[in-house]
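The complex appears here without one of its protein chains, the remainder shown in place.
Then we have chain A:
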Amino acid sequence: MHIVEILTWGSQKQNKEKNNLKHKREKWTTGEESIEGRTTRQTRIKDSGCGRSSGRESAKPRRRKSQKKGRVGSFLHKTSDRQHRERRVFVAAAAMDSEDYMYDSDAEETTYDDDDLYYYSDKEEENIAVGDDDDESRRNKKAKQSYIVLKESDIQQRQENDITEVSNVLSISKAAATVLLLNYNWRACDVQDEWFADEERIRKKVGLFEKPVFLLPNKLGKVELTCSICYENVRVSMMGWVSCGHPFCRECWEKYVSVAIEDGVGCLTLRCPEHRCNAVVDRDSIDLFAKKEDKERYLQYLIRSYIESNKRYKWCPGADCEYTVEFCEGGDDECYDVCCHCNNGFCWNCMDDAHRPVDCETVAKWQLKNSSEAENTAWLLVNTKPCPKCGKAIEKNQGCMHMTCRKPCGHEFCWMCLGTWKEHGERTGGFYACNTFQKNEAEGKYNEDEDIRKRAEKHLEKYTHYYERWAGNESSRKQAVKDLKQMQNDYMVRLSDLRGATDAELKFITDAWLQIIECRRVLKWTYAYGYYLPEDGDKKEKSKKGFFEYLQGEAESNLERLHHCIEKDIHNYLNKERPEEEFKNFRAKLSSLTTVTGNYFENLVKALENGLEDTSSQEACSSQEASSKIKSRTSKKGRKDYG
C-alpha cells in the first residue's frame, strides 16, 4: 500500500490542473438533489429549444452527479481516525519537504474545500479503500465510470426525440426530418441553421421536392401508365411515387427498395428510380413499399447511422452484443476502459479489448506484431488499401485509379497515391503514372516495413518470451470466463444445496472469479508493456524495468495463488460433507486472497499508468523498503487469515 501512496504523492503536483477540473465536477454534485440520470437527460433535451448538442452538454455534469453523489457523502463521513493516522505516517515516511508537509497538516484541521486538498483526500480514500474495505473499492470503481451502456430501445428513443424536435421546429413530416438529419450527421442544430438560411437549396440538395416534377393525369383511378421499370401498363391506383411524382408500379418499387436495402447502408439516401432524378425515397415511402423484413433492416441501418455518425456513441464490439456505449469526454483522466452489460470489456479509444494500464498505441503495435504473420492481415496489406477518409479496407478489383468509397463515405481518391481525387486534375501535371507515388518511393518511405522485419528478427527471442506469456494469460482468462459460467450454472447450485447457503453468501466465489478474469486481462497487457520497455537504457531506465518486473512478479504470484485456490480447493466442498468451520475458513481465505490480489493489481496498474515515474534511485530504495514492509505485513496477514 505504501508504494501507491508515495506514487500518488509524487504525481500530485503534476496533476494539479486535472484536479482542479475534477474538483469543479465534484462541486456540481454536492448541492443538487439526486435525480435519475437518464430521465434528467431526456427532459433536458426536450427543454433546450435549439440543439441536441447544447442540451446534452448541459446534462452531462448532472448525470455524473448521480453516480458520484454517494461517494462524496461517504467520503466526508468515513475519513476515519485511521486514515488520518495513516496519512501522517505516510507523510513522515516519504520525508516530503516541509512546505508540502505544512500544507497537508493544515488540511487535516480545516474543511475539505481546497481544490488540491480535496483531490488528495479523494485519492487517498481510494488507496485506503483498496486496503481492506471491499465495498468502498467497488464504489470507487463505479464512480470512475464515464460512460453509459444503452439498449437499442434507448438509442431509438433518443433518435426519435431528435427527429420529433426537427420535425416540430421546421414544421415538416418526421420522414422529411429524418432525411435532413441523415444528411447532416444527425446534428439537429446544423439542420436548422441550414434550413432557415436557404430552404430551397437544402430541399434540392437532399431531394425533398416541394412540388412534383412529373404531373400525373387528372383522371386517376382507371388510367393506365407504363411503369418504366417492368414496362407493364399498370393502373395509377396500383402505382407509387415519391415527392417528384415519377410513377412506378408497386411491385417494382418493392424490388427496387429491397435491392437497395440488400446493398447496404446507402439505402438511407436512396433516390427515385427515374434516371437522374434526385428525389429521395424517405422513411414513409419505405414503409409503404418495402417488405416487412426489409423495413426492419432499414430501421437497423437508421439506428446504425445514428450511432456511427455520433462520436459519443459506439457499438460494443462484443460478439452478438446489441448494446451501445455512450462515453462522456472529460471523465477520469485517460481511462478509456468500458465494460458492457454483456461483460465484454473494451477500450473506447481503440476498440480493442480493454487494456488498462497499457496505452492504445502500445496495444496497436503489439496486436499488429502478433498478427503480422497471420494470413488475413498479410492479404489485407497486399491487396487492399484503407480509404484515406474513413479507413475502411478497400480491395480494388477492376477499373481505373479513380476510386469512390462506398456510401455513405463516398470519398473520391487516387488508388496509387491515396491523395484526394480533386488534386488529380490538371494540377498534378495530368499524367497517370501518379507522380506522388514515385516521390514516396524515392524518399524511401516504403522501406519502413523492411526495418520492422529486421528488428523483429533480432528480437524474436525476446518477443517469443513476452508473447507466450501474453497469450498464456489470454487463454487463461478465456478459460476463467468459461469456468465462471460453469460455476454459476452448476457448482453454485450444488454448493448452495449442500451448504444451505444463500446466493449472497456464495457471492465471494463469483467475486473471486471476476477478480481473476480482470487480473488475467491486466497481466496479459503488462506483458505487451514489458516488451516495449527499453532494455538497455541508463540507470533510471533500468531501475524502472526492475521496478516493473518486481510489481508484475508480485501481482502474478498472488494471482496464481488465488487461481489455484479457487480451481482446486473448491472441489473439496462440492461433494463431500465438510465441517462448516472448514468452509468458513475457505471463504475467509478466498475473500482475502481476492482482495489482496486486487490490491496488487491496482498498484501495478497505477504504477504503469504513471509511466513508472518516481523511481529515481532514492525513491526506488524507499519503495523497496516499503514493499518489503508490505511483504512482511501481507505474509503475516496471510498466515492469520488463511489459518
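Rule of thumb we're sticking to: a contact is a pair of C-beta atoms (placed from the backbone, for glycine too) under 8 Å apart; a residue touches a chain by one contact, two chains touch by 3 or more; residues count from 1.
Just so it is clear, contacts and distances are computed from a predicted model.
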Expected UniProt protein name for the omitted chain (select from "Phosphatidylinositol N-acetylglucosaminyltransferase subunit H", "Tubulin delta chain", "E2 ubiquitin-conjugating enzyme" or "non-specific serine/threonine protein kinase") would be "E2 ubiquitin-conjugating enzyme"
Chain not shown: contacting residue from A:211, A:275, A:311 or A:568: A:275
Selected from A:241, A:256 or A:601 as touching the chain missing from the view: A:256
I need the residue numbers on chain A that touch the omitted chain, in ascending order. 228-232, 251-252, 255-256, 259, 273-277, 398-402, 404, 424-426, 430-433
